[in-house]
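Here the structure is laid out as structure tokens; the discussion comes afterwards.
A single protein chain has been omitted; all remaining protein chains appear in their positions.
Every chain is named by a letter (A, B and C) in the order it is written, and numbering of its residues begins at 1.
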Amino acid sequence: MTGRNVASTALKAREFPILVALAAVVVTTGLVNPTFASSEGISAILIESSVIGLLAASQSMLIIMRQIDLSVGSTTGLVAFLVGQNAAANIGVPFAVSVGVGLAVGLVVGVVNGFLIAYLGLPSLVVTIAMLYVVRGVFSHLAGGETITAEQVPAPLVELGSGSIFGVPYLFVCALIGAISVTLLLRYSRWGRDLYAIGSNPEAALRVGIPVARRTFVAFALSGIFTGVAGLLLLGRFSFADATSGLGIELYVIAACVIGGVAIAGGVGTAVGALIGAVLLQTITFALGALGVSQFWQQAVAGALLVLAITFDRVVAVRSARRVVRRVEVLA
Amino acid sequence: MMALQRLRLTAWDRGIVLLLILTLLFGGMSSELFLTGDNLNFVISDVSEVLLIAFPMALLIIVRDIDLSVASSLTLASAVIGITYEATLSMPIAVVAGLATGSLCGLVNGLLVTKLGLSSLAVTIGTLALYRGLCFVLLGDMPISSLPMEWTDLAFYPIGSTFLPWSVVLLALFGALFWYLLHGTRFGRWCYAIGQGEEAAAYSGIPVDRVRLLLFVMTGFMAGLAGLVYTLRFASASPDGAMGYELIVIAAVLFGGVAIAGGIGTMWGVIAAVLVWGASRSLLQLAGFDANALVIVSGLLLLVSVAIPQLISRLREQLGHRSPRGGNPTRGEASLPSGNEVVHPSPAGAGHDQGSN
Amino acid sequence: MVKTSLATKAVAVTLGVLVIAGLTAMPAQAAPKSGLKIAIIPKAINNGYFTAWNKGAQKACKEISATCKYMGPTTATGPAQVAFINQAIQQGYNAIVISAADQNAITPALKKAIARKICIVTSDADITDTKSRTVAVLPASSERIGAAEVDWIAAQIGNKGKVAVLSAAATAANQNAWIEAMKRQLAAKYPNITLAGVYYGDDDATKSAQQYNQILTEHPDIAGIISPTTVGIRAAAQEKKSKGSKVAITGLGLPSEMAPYVLDGTVKEFGLWNPIDLGYVGTMAAAECASGNLKQATGAKFTAGGKSYTQGANGVVYLGDPYKFDSSNIVAFSKIY
Partner (left out) sequence: MAGNLLSVEGAYKRFGGVHALAGASLEVSAGEIVGLLGENGAGKSTLVKTLAGLHSLDAGTITLQGRPFSQGNPRSAREQGIAVIYQEPSLFPDLSLAENVFVGRQPTTGGRVDWRGMVSQTQGLFDGLGIDLNPLRPARGLSIADQQMVEIVKALSIDASLIIMDEPSAALSAAEVAQLMTVARRLKDQGRGVVYISHRLDEVTELCDSVTVMRDGATVATAAVAQIDTTQIVRWMVGREITEMFPKFDAEVGDVVLSVKGLTRAGVFHDISFDVRRGEIVALAGLVGAGRSEVVRAIFGIDHHDSGTVSVSGSVLRNGSPSAAMSAGVALVPEDRRLQGLFMPAAISRNIAMTVLARLRSRLLLRGISERRVATDWAGRLQLKYANIEDPVERLSGGNQQKVVLAKWLATDPALLIVDEPTRGIDVGTKAEVHRLLSEQAVRGLAVLMVSSDLPEVLGMADRVLVMREGRLVAEIARADATQESVMTAATISGALA
């Protein structure tokens, strides 16, 4: 078995149809409205996908192990705000400190989530809905009516939010690096493989001696750090933060994962797939506009497409499972 | 306590009911404004929509499903009520159309979940966006507020000379109905059974998918009804109404002792939980806390509601009691007698009757 | 660095006078009672615009020795405001000053407040049912605001080309009224300017920025964007700055938030009324009403800060045309609000 085969089998799995769908949307819309497929148009889509994409990439890690984190929206906003506030309050603070603040805030929320879920055995859906409220409330209290505006944002973040390299926005480069590193971590480390095993069959995972609680805890903590990075990206992206930053994005993050082929039942999917899902979600939104679909229809169509994507994924999964069974029967 | 015991509440539900009583007592003592008819009227009105949806949501979570699209269904029903009224000038027709819309939303969710075998979490995240989008399609940027006074007055004036809002009629009617459904009928036993073991339920001749489908339709219907109350209460139909209610409903149901893993929960707990939530919000507000504090308290209540039973069970394990279930033994609808043990170590089964009648 | 023009000084002085006048002016007729309890309810707390609005309200309260509480929801929706209207009712406030987040949804709650003899004044944003409040203190008529914004953009793009509107929520009543006025002004005065579309950023920075990009993707030849909301114009300005587009941006913004963009040339001119004044006058009107000195009546007058205000039809009081900011005056105003 060659490495090339390994790679191609890995890609063949679930990300491929999403990429095809993405290409189809871009090409058809681009034919109708050429600016859509122009480099500016694509760059705009990539920028808009970055924060959700990075969050989806780290969320995929949790969904793969049958967990979920709905608190990411609140945490992302909180990080963005606190980093800005910190930089504004201590003018000339080194950029590394800003980054440190962001990652630390994300990590704290992740550790709290992880502890409650992994070591107290509480269901992640409930814990993270609760944390969604708690973090948002604390955030809102800290922020009050204060806004973080462009001049308060650390310069490197502003640069991050506006610059690009070879036409690819820095923001998306960050999301891509994040998604690729999660994908590689999950694919090439024993730690990552354990997450797939846990999500695929939690009881069997215990039986083969995988430390499920520890893996869960670390995954949430790691996801917290990624959320911190997403908060930095959010701040760089808009050069602005206030008490409503990041409000309600958690559902888009989950949607991106689902569209990107991360099975909500666990065990299947990649972070890169989740990022592609985020890009596809954003592309559809832009495409609907570029095709002249009324603003009022856009959300409805996006929702319908999301339902379709879930249905399609399931139908494909059932089909391929059936095909495998049939092949086995023929062999036997 | 004896009276409560006769109601056959489990430890958690008793705790919630006790918490409700304490909240009311504490509220009455700490602020003379709290227990006024006026304020109670407001508190009840304020929780009406959440409570109406919480009734069926409790059943849905007990069978291990979930519906995140309820707030969008509510708003869609509200939009349809507004539009139908504008078109027909007949409120009865509009109400029927609204309830039908809600039920249809539920039916679509239910069919996708039961017929295609999709995860209800994923499906209803999708329909959450879809139904909300349809609200904007229907109403665009024009909220409808030309509703007949004789209907909006229902939401405005209390019943006769009492302080109770008219929505109490719906709350009492459907509260009793869903209580009966869950605790007094075969259907309710089926719900618990499906949540405790779907396969065993199928092997017991329970039409599992039909029950689940019906629950989704009920949830949709109740979201539609909540949409009616919402429309009348705010005398308008707007596409961006009830944002975020889905998480409030789910949080309240879980706070009421329904286990997210299914099979456990009571209607008493859910009703008490929603009322505690509403009362404590009002209390905090009257005490001068700002909106941020309310948000934090909502989250903490939810966290505490899952953490405490878990900690109790850990403690019991350490004290050498055998926990009947890995999860949260004190919250067992099913493990009623073990619930008794938590509060009264005396032998259970003192002849009290199951099902709170 | 920018030379302060005479005009700027004049405005600054006027504003200063207004402020000082409040402290020193002798009330013309019956003074408002002291010791009133007034609830100040914004569309949402945690919003810079309403922080400024509240500043004016608190100033008024101090002058008349009233107790004012600033309270409101975290998200700008009518139903969320209702809980705070109820709180004001329960706690026996004498008056409520509210910026309506929804033109209909809060009406039933306000009626209950009126039944408890609580004076209602809408400030900044009104409700549809004008009988459910005494007066509305609004920045300017929708016609004037809409027309002014179109005039600003027309001047920047040379009276021709495509423009788009980046609004707040699709249901925001005042924004919708302004947009209608913009359409009328375009039709009447600027035949060579076409309206490419209306986009909704829901007063959410993230969404507004995305909508800005959507506008540029859909209409690469767009000449100008009007954003009649402080969140929208700021997001658009930031996007333009980071992407380097040539689109002209105007609309309604807070000088303090917009100053950097005006100074670096991203935005040439934009406007706003003074939210501090809105809060101040609204609270004064509420105090007058609660003291029994003010009823809804066309032509009736009341004074605030030494200045007299006259009710128009349905008890609407306009503070005057929106004020235009550009590089000549932005620095001075950015220090005020």
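One rule holds for everything that comes next: a residue touches a chain if its C-beta (ideal position, glycine included) is under 8 Å from a C-beta of that chain, and two chains touch if they have at least 3 such contacts.
Small disclaimer: the values here were computed from a predicted structure and weren't measured.
Put simply, the missing chain touches A, B once the whole complex is considered. Between the chain not shown and the residues A:S181, A:S200, A:S294 or A:T311, the one that touches is A:S200. Within the full complex, the residue among B:P165, B:G188 or B:G257 touching the omitted chain is B:G188. Subunit B residues in contact with the hidden partner, per the touch definition given at the top, are 8, 180, 183-186, 188-190, 192-193, 196-197, 199-207, 263-264, 322, 324-325, 332, 334-338, 347-349, 353-355, 357.
The missing chain lies against subunit A, touching residues 1-3, 5-6, 9, 187-190, 192-194, 196-197, 199-201, 203-205, 207-210, 263, 266-268, 321, 324-325, 328-329, 331-332.
The rule is simple: only the chains that are shown with their structure count from here on.
Centre to centre, using the average C-alpha position, subunit A and subunit B are separated by 31 Å. Computed centre separation for the pair subunit B/subunit C is 39 angstrom, with centres defined by C-alpha atoms. For this pair, subunit A with subunit C, the centres built from the Cα atoms lie 37 Å apart. Along subunit B, residues 136, 140-141, 244, 290-292, 295 each make contact with two or more other chains. Annotation for subunit A: residues touching 2 or more other chains are 136, 140, 295-296.
By the touch criterion given at the top, residues 45-48, 50-51, 74-75, 170, 197-200, 204-206, 209-210, 213-214, 216-218, 220, 234-235, 238, 241-243, 257, 260-261 of subunit C touch subunit A in their complex. Taken together, the subunit A residues at the contact with subunit B in this complex read 70, 116, 120-123, 125-127, 129-138, 140-141, 248, 251, 254-255, 258, 264-265, 295-304, 306-307, 309-311, 314-315, 318. Of all residues in subunit C, those touching subunit B in their complex are 45-46, 69, 71-75, 77-80, 82-84, 86-87, 89-92, 102-108, 111-112, 128, 169-171, 176, 200.
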